[in-house]
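One protein chain omitted, others in place.
Showing subunit A:
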Amino acid sequence: MASVELKSVSKSFGNVKAVRDVSLTIPDREFVVFVGPSGCGKSTLLRMIAGLEEISAGEISIGGRRVNDIPAADRGIAMVFQSYALYPHMTVGENMGFGLKMSGVPREEVKAKVAQAASILQIGELLERKPRALSGGQRQRVAIGRAITRNPDVFLFDEPLSNLDAGLRAQMRVELARLHAEFNATMIYVTHDQVEAMTLADRIVVLNKGRIEQQGAPLDLYERPDSMFVASFLGQPKINFLDVTMQAKQGATVLRLSDGHEVTLPSGLSGKVTPDAAAVLGIRPDAITVSSRATAGAIPGKLELVEHLGSETLMHIRLPEISELVTVAAPGSKRFKKGANCWITFDLKRVLLFDHRGLRIR
């Protein structure tokens, strides 16, 4: 078990800077998820930690030991790949024991370790099979088993679930969480799937264009994003953004939507408001209430599309003179009709404000 430390790490491919000056400390036993859109540098960062990619600048240490010049096999890591990356001509058992065999561990010991890992993952009956005879989910279990057998200080996962179908993905997600609890190992996990990030992580590191955009506990990032990028990346369905102009009125902040309706924030912010400044209001779909009757301060709209998902109902509401539809998430028990008139109110405590650069106004 070990901590991982990145100091001003950068990576360039020719003129392209994939990772820019990333510094990060991952304490022992933490489950960290690197998340971001494709091309944000998350996989490159992981591969640099693994030793599969040279480090252009900066320093990476694992367990307090500088590993920049240490080959991948000696870094005390194990990696699970998106394509499973099993050795096709070896049986499941041979696949899992290969790393130990190569480092000279006696055959009997390898066998015992493989059997142990196999029983944890319930793949004991597959040990004699070849990878091609396995389903995708089984293959990924074997790949995880191969990592466990190596008994690494740090587990690295590179989008391990993205080749699986939705049902299996949910199942494996639970399994991975269980493994982390069981092994108490440091785990670094790369994904572009915000659900995986939210559910698995002790800490999420959001990457954008090779830089760390924000890091923190999942719900902290969800509730208190530093930027529109983070706000829009985390959360499903996506957060709503509405263009507003700000006004200070008697200590309160008034936000005027482009259709003329006003939202008055009860507290704070007033000191930072420049009159008539343009801003973006961000509001999560679950922080909006829909009513079929007009109430004081409610904004009128029309239900353009209703998605009944069972557990919840998603409504896409057209506000007059606003181009984007507003998405609202309501409990599944509520029944709404497409095309009906409605009135929405915001949970004012959960309104987020962003300036023209996309940064949060606090």
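We adopt the following convention: a contact is a pair of C-beta atoms (placed from the backbone, for glycine too) under 8 Å apart; a residue touches a chain by one contact, two chains touch by 3 or more; residues count from 1.
Everything that follows uses one rule, which is that contacts and distances are computed from a predicted model.
Per its UniProt record, the hidden chain corresponds to "Sugar ABC transporter permease" from the list "FecR family protein", "STAS domain-containing protein", "Sugar ABC transporter permease" or "Heavy-metal-associated domain-containing protein".
Contact with the chain not shown here comes from a single listed residue; of A:M79, A:L127 or A:I344, that residue is A:M79.
In the complete complex, the hidden chain is touched by one of A:A50, A:L127, A:V290 or A:L303, namely A:A50.
Interface note for the absent chain: among A:R66, A:H89 or A:R178, the touching residue is A:H89. In the full complex, subunit A touches the omitted chain through residues 50-52, 71-74, 77-79, 81-89, 98-99, 102-103, 129-130, 132-133, 146, 150.
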